[in-house]
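Only one protein chain is missing; all other protein chains are in place.
Order of writing sets the chain letters: A and B. Residues in each chain are counted from 1.
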Amino acid sequence: MFVWIPVFPLLGTLLNGLFGIKYFSRRAVHSIAVGMAGMSFLASVASFIGLLSSSEPSTVKTLFTWIPGSLVHLLGGRAAQVSFDLAFRYDSLTAVMTLVVTGVGLLIHIYSIGYMSHDKSYARFFAYMNLFTFAMLILVLGANLAVMFIGWEGVGLCSYLLIGFWFTKDAAANAGKKAFVTNRVGDFGFLLGLGLLIVTLGTLDTAGITAAAEGGLLSPGLATAAALLLFLGATGKSAQIPLYTWLPDAMEGPTPVSALIHAATMVTAGVYMVARLHALFTLSGTALTVVAVVGVLTAVYAATMGLVQNDIKRVLAYSTISQIGYMFVGLGVGAFSAGVFHLMTHAFFKSLLFLAAGSVIHALSGEQDMRKMGGLRHRLPRTYPVFLIGALAIAGVPGLSGFFSKDEILTAAFASKHYFVWALGLVGAALTAFYMFRLIFLTFFGAERLDPDVGRHLHESPRVMTLPLQVLAFLAVAGGYIGLPHVLGGGAWFGKFLSTSTGAHEIEISGGAELLLMFVSAAIGIAGILAAYFVYAKKAGAPAARFAERFRTLTKIVSHKYYVDDFYSHVIVGGVKKLGLALGWFDAHVVDGVVNGAAALVRRLSKISIGFDQEVVDGAVNGIGSVSRLISQGLRGLQTGFVYNYALSIVIGIVIIISLVVTIL
Amino acid sequence: MIPINAVFGLGLLLFFIGLFGVLFRKNLVIMLMSLELLLNGVNIIFAGLSHSLKSPRGAIFALFVILVAVSEAAVGFALVLSYFRSKKTYDVDEMNELKG
Partner (left out) sequence: MINVLIFYFFAALALVSAILVIVQKNAMRSVLYLAFTVLSTAGIFLSLQAEYLAAIQVLVYGGGIVVLYIFVIIIVNLQEIKAERRKMFPKLFIFTLPAVLLVQIVNVLFTNRSTPPAGTETGLDFRTMAEMLFTNYLVPFELASILLLAVLVGAVIIARRRLVNDPD
């Protein structure tokens, strides 16, 4: 059954892509796209139900052998038949991912009907969206890393296509390129990791890897190397340090794209991959630590940058980077299910936030700068509430989903004695709350700073857009309860459910300590909200402005994204470009010089040969002709025409013959 | 018996008389007649040899020589006639159109 899940989006892509652009009406296009997304969701639900009711924790369906077996000599002396099948696995982790992808995806597809209704490349958009869904599903359904890699590359491609959807705009095209290239750098690490796994284990099957890692077939050193290489790929895909720079630029794409790809799904691919290979990562303590540290650093780092952004979508972009950092923290401290839990809740509230922001932008006829917004909460009565819910969720206000997932991560960090990580995580939480509510207050509260034109055209979004928002808002609130921890009376069903695929993780912490930690993180979140309220709502951002004045250099650095982007483009990209130019010069001058020199030499030799031919050879031929002519001139004299001369010649002839005969005889 | 050397001498003399006639005369017809003399001389030698060797082979050969002489004479006359009709001369010194 679960094999059917990716089939529907693929069908949708083919139909819309091949025919939709030319022949279908808008209604047909979005019906197909949304219909397929819906079918895919239904299939996911059916598979989920099937999994719940079956006793098998995981099912594998092999379609065919993709790369047939060949003998590979592994490190360590063994030899194994290495082959890759096109196979899919469905287990609890897959169930969570497919439900999130198809469910949130379906809502976003519905939203897009309204958002993209004015766009002229309607069919192309939906074709790409379906294609992305297909690729992401392949990624999560893959039974071995090779199939996962297909999906991995596929989502990267779709990200490029969708970010640069409005490719006539330079900024969009460049952003798409940047995303793809940055991803590529990460994929390089991913491929190296794959190669390392092949030569050490002889298989890329995730179950096989898990078995090998747990069975001790893998040395920690090799495990660390492989894990770190794979994690490099994850940083590219999931926009962590050092490969995060593409995500803010990716906001050039349409807002539904940002919601789907850069909030809910693609950026979570890295998290999924680490969770899938939990055994491998667990084997290497170093790798886990790296993951956690990178995650928390990214979380804080991105949050600081979110503080100074003025574009509403950019704030959300940095927020995404930051939240994914949290997911990696969860993974890095060993709480794999916690990380996945946060993935799910983040999908809910982040896509909600993006879509709601899209609604605001749509209402404001394309305005994205928060400095030109304000006081919209009365003007957008349907958008404002859901936006607020999303913001509350991300800030970690208790009762909403974000609180439960973030808290679980922080508790796990504390419990596994990663105190530094925990502390930084708290700082990040505070910052998150602060910048999020800065956004809320700037956008929805205070005096209206709108452009007059924009103000006149202000209108609430159509039903087709606000309905998905409301569904997501509901999920953002209620979605956390499936992971309600024991200490609060819940059954922690999420963790239990996921433990079949990510391994059970026991947190050694007393109930009291857990409650205390919960209280602390809640307090931090609320403190952040209040601080934002004071600065932006009460005092209209004056304290912030003063802060910026006093710490002008700091502000400058942060608002220039710590100059990381500039560093990358000048040093790395510029360096590569210079190398390319140098090599090009070398080729043009040195290599071509040799070639041209050889050609000149040949030309000179041929001139000599021509001369030889003309003088000597022709001379000989002409000479022969001259000799013939001389002889014939001489012999002509014999033909006098006089008969008696001929008679005389006869006589002479007779004389000669007789002399000859006589002498011979 | 006729001494063979006498026959030889006679034949030779006739031959050379004919030869001189061919080389020295300018009249085409007389040149041709001298040719006949040549052939006659040769025939005499053949007959003499036939006589001395008591074999008819010489005579047969002489017969053939006469045959060829007749053919050649006939053709030669035809040529002379046709040449004379166009050129109106039989002076061999003026017959130099084959000059190469």
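Here is the rule we use: contacts are C-beta pairs under 8 Å (C-beta built on N, C-alpha and C of every residue); 3 or more make two chains touch, one makes a residue touch a chain.
In this text the structure is predicted, and so the values were computed from the model without any measurement.
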item: Left-out chain, listing which of the shown chains it touches; value: A, B
item: Touching the absent chain when the full complex is considered, from A:Leu71, A:Ala447, A:Ile608 or A:Val662; value: A:Val662
item: Residues belonging to chain B that touch the chain removed from view; value: 1-2, 5-8, 10, 12-14, 16-21, 23-27, 29-30, 32-34, 36-37, 40, 43-44, 47-48, 50-51, 53-60, 62-64, 66-71, 73-75, 77-82, 84-85, 90-91, 93
item: Residues from chain A at the interface with the omitted partner, ascending; value: 644, 648, 651-652, 654-655, 658-659, 661-662
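Everything that follows uses one rule, which is that only the chains that are shown with their structure count from here on.
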item: Whole-Å gap between the CA centroids of chain A and chain B; value: 120
item: Partner chain B, residues of chain A touching it in the complex; value: 636, 638-644, 647-648, 651
item: Touching residues (chain side chain B, partner chain A) in the complex; value: 19, 22-23, 26, 28, 31, 92-93, 95-100
